[in-house]
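Note that this complex is displayed minus one protein chain, with the remaining chains in position.
The chains carry the letters A and B, assigned in the order they are written, with residues numbered from 1 in each.
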Amino acid sequence: MPEKIPAKIDYIKPLEDKPYSQVLKEKKEYKERLRKKLSDIAGAGNVIDDAETLAKYSKDKSLEAPRKPTFVVFPNNTEEIQKIVKLANEERVPLIPASSGVHFYGATIPLESGIVIDLSRWKKIFKIDSRNRAVRIQPGVTYGELQPELEKNGLRALMPLLPHREKSVVSAHLEGEPMMVTEFNYSEPLYTCEIVLPRGDIFRTGSAASAPPEVSLSDLVGPWGPGFDWNRLYTRSQGTLGIITWANLMAEPLPTVQKIFFTPSRDLNTLINFTYGIQRRWLGYECFILNKANLAAILAEDGAAGYAELKKKLPSFTLIHCIAGTKRLPEEKVAWQEQDMFEEAQAQGVYPQATIPEVPHSRKFFDENMRKPWQKELYWKDVPRGASADIFFLTTLNRVPEFIKAMNEAAECFEYPVSDIGVYIQPIENGRATHLEFNLPYDPNNSAEKEMVNKLHLAASERLIDLGGVFTRAYGRWAYMVNNRNAISSKTAKTVKDFLDPNNIMNPGKLGF
Amino acid sequence: MIMKSLEKYKWDLVNCERCSMCKWVHPWRTQSHRFAKVCPSVSKYLFDAYSAQGRFDVIRGLLEGEIEVTDKVLEVLYACTLCGGCDVTCKFSRDMEPLEILHQIRIELVKAGKGPLPAHKAGLESIKNYDNPWQQPRTRRSNWARKVKVKDITKEKAKILYYAGCTYSYNPDVQIVAQNTLSLLLKAGLDIGILGNKEICCASPALKVGAEDVYHDFAKKNIETFNSLGVEKVITSCAGCFGIFTNHYPEIGKMNFEVVQGVQLIEKMLIEGKLDFKKKVPLTVTWHDPCHMGRGGEPQNIWDGTRTKWGLSDPPRTRNFGNKGVYDPPRNILKAIPGLKFVEMERIREYSWCCGAGGGVKSAFPEFALWSSRERVEEAKSTGADALVTACPWCELNFDEGIKADGNKIKMISLINIVTEALGE
Partner (left out) sequence: MSLPKGAYQALEDVLGPENISDDPAITTAYSYMWLLYITHAQSGKYRPAAVVLPSSTEEVQAIIRIANRYGFNYIPVGSNLLPPTIPVRPDTVIIDPKRMNRILDIDEKNMYAVVEPYVSYAQLQAETHKVGLTITTPEAGSQVSVVANNMFQGMGGMAHKFGYNRGILGVDWVLPNGDLLKIGSRGVPNGGWFWGDCAGLNLKGLVRADTGHCGGLGMVTTMAVKLFSYPGPRVFPCEGANPNFVAKFPEDRFKIFLIDFPSKKKVGDAMYDIGQCEIGAAVHAEGANWILAADCASVEEFWKRWPDFQKKWKNILAVTIAGFSSARQVEYEEKVLMEIIKEHGGKLVDEELYKVGYNAMGEAFRTGLSNRLYRPAGDFFVMGGFGFDSLDHAIKSSEIFWPIIEDAYKRGLFVEDTTKSDWINSYQMGHFSEVEPIVYFEHDLKAGEAFLLGYIKTITDALAKKMHPSWPLGAMNYITGPAMCNYHELVLGLKKLLDPRMTSNPGYPLPETNPFAPPPEK
């Protein structure tokens, strides 16, 4: 205790302050210093920060709020990425990997500013391995670029339903997009990959870990390990755990003979039972159900007007199912599978047809386009109104009607026309689970409508999660919804993230914590 | 150090791989989650020590001086009915003798003065003093046959000796089995005699608890007696006696007679058309294979050799796999009875679930014996059967207790009693 209280208390010593002019100078210098360092690494021409570019990367086709990055960088090779990652750690600046030309779900919108690492120019197809049914590619390769090359080798890529033509194949796999072919999915068509870790080290998964591909005597197709299941950890992590530089993906034999069947029904349960039946028997390849809204969007030949007309004609739901033969005795394969399929159809009281009677060109369309990205300028989801807000998750086929009911109820609350909602049911893994997707078309230029759809999207998502929808691809708002409902999972995930990325530079905030 | 004779089993003890097959019915024979286990001991007590694999580890621990014989060790080694379920499943893959080893450790414990358990002593003394484990006087042994006119084989020669066994002789609840069996055989015109009060225990209860000396004495005496009678066959209704005569007695001395289980003879009579089933028996029944008539009822393959390289036996050893027991005769008999519907349980033949009474368990671990019985009764009930049928007094008495314990409606019936009913007698 002091003996005497001093007259003047002078214990608050202000820190030295900088003049504001210096603050402004340092701000500019910071950005320039960062630009210089990035340019030294990747070349000045590959470091972009003009307003138009930054605006483009600040948003995407989702409803997530726009946020600008500081720079967009196009590295030329893996070493440059490593250097950028090390720089990011030093400067504590976030990195956001991107590889598609178009983005749908907000994964590449920087939440805390940062540098977008754009690999969409990385278009190498290293090796097509017909024997092992594999293809090793860089992240910028699109389905439009890959599929023709695979076809020359008697293979086809595993594809989601009519992806955007700028969609990166590697992204589609890493995002865990549901593939149309249920048999080969096994949910995990990724063999091995190379990642630049958040601390800048190179890591390769599975059997690729033993040696770089240039010298490895393995075929890079062993997907597990080493140590943990890194492929699984990295899939759907939205670039928060590292930057993929190449991936070795499954490819499958290209059908040489095929028959596509269209099974319409007003009663979804009947179609679901039929789907269970054919999936359990491992019949056919592509197999999915679309409601009239989505089918109209896909088949409409002249934009929104055509869509509206077609929607009136189409059956409530249609199952589209492809039976095909590949390498040996393809016609015989188609024949026996067709017989079995009709056996199942008869048991369920449904009638698979060679085309949709109301849409004569449907057969031709799917015959020619099933294994291609969307060809037209206006993406099919945007056909009805110009944009679409999507909600998707996993569930089981038998619960689909319950979720549709919940979605419709939510729409009614917001006076959103139920008949506009697109429904896409994609069975995966021989029908043991299903990707269920709702597409909510809206006019992006109508701010009131957009705001309404945003609220509907939020409310419906909350409801669907509470009902039991498994949002494995937890983009944006879903990440927070998911984490809020599972404290232990959130805590453990944060432990993993903090360990792998101690400076939290990799796409921070995307995991919902 | 005790257990010198276990040294010859060291290969088995050391090569046990912990595959856990000894706990289960063979997978190809498993028909449900509920009735998939074969070892009552580990199924009840749960710790691995109570399985064959676990007991091997305990024995190994004793051999290597890692542990000592304590009350708990004795409990672990004696809480086993020696049913042989583990032996059957192990041998599917391995060239080992689990049952022999589980038996041998008891013999060693008795030799070392550590066994048997206190609960066994009364029965053992009774065998030594009264020729039966039930502390009953010799003079009452043949009371069960008072009303049956049959030769006293000690005074009048006969071709066949009917050996009632101690339990059928003394226990009033099951004496009817011996009576009905003997009556049936006599009616069929067979030349049969009984030893009456001169009959002595087969000594299986002594052997099962490890009192090998007592067993040797009695077995030797019995073989000498049966040989001296000049009989062609020795018939017994008791599965326990049948098992010991078939599976162990040949080690003791040459047997100049054939050992036959009562049901085998009844089946023979059926085949020869000597049984006239006049009355329908409108029951649904299921058959329980007693351990010592089934997998324990195989003729023994005597072997006294060593293990050589790769675990080969020198001389080569023929093993018992449990598949040559008396399985078909009782089934054939039951299926021939008019009005009777026969259904099988899941764990049958060499995978039969033990009733729980054998191996000294009934006296030392009565709650375990009851538990095992109730488990089997549940299995019988699951078939929809009205009655559980068997041909072993230990099984019958233990199942009766198990049925009553849970107030079940299913009945316990001895095979001979159903046959007698069907014959209209």
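Going forward, a contact is a pair of C-beta atoms (placed from the backbone, for glycine too) under 8 Å apart; a residue touches a chain by one contact, two chains touch by 3 or more.
Quick caveat, the model's predicted, so the values are computed rather than measured.
Although one chain is not drawn, the whole complex shows that of A:Lys83, A:Arg136, A:Lys311 or A:Lys333 it is A:Lys333 that touches it. Of the candidate positions B:Val73, B:Ala145, B:Ile235 or B:Ile337, contact with the unshown chain belongs to B:Val73. Annotation: of A:Ser39, A:Thr53, A:Thr78 or A:Ser218, A:Ser218 touches the absent chain (contact as defined above). Although one chain is not drawn, its touching partners on subunit B can still be listed: residues 11, 14-21, 23-33, 36, 46-49, 51, 53-55, 57-58, 60-61, 64, 66-67, 70, 72-73, 75-76, 88-89, 91-95, 309-313, 316-317, 319, 321-323, 349-350. Interface with the hidden chain, as seen from subunit A, comprises residues 131-133, 176, 183-184, 186-188, 191, 201-204, 206-207, 209-211, 215-237, 240, 250, 253, 276, 280-283, 326-329, 332-333, 336-337, 339-340, 343, 394-398, 429-433, 465-472, 474, 478-479, 482-483, 485-486, 488-493, 495-497, 499-500, 511-512.
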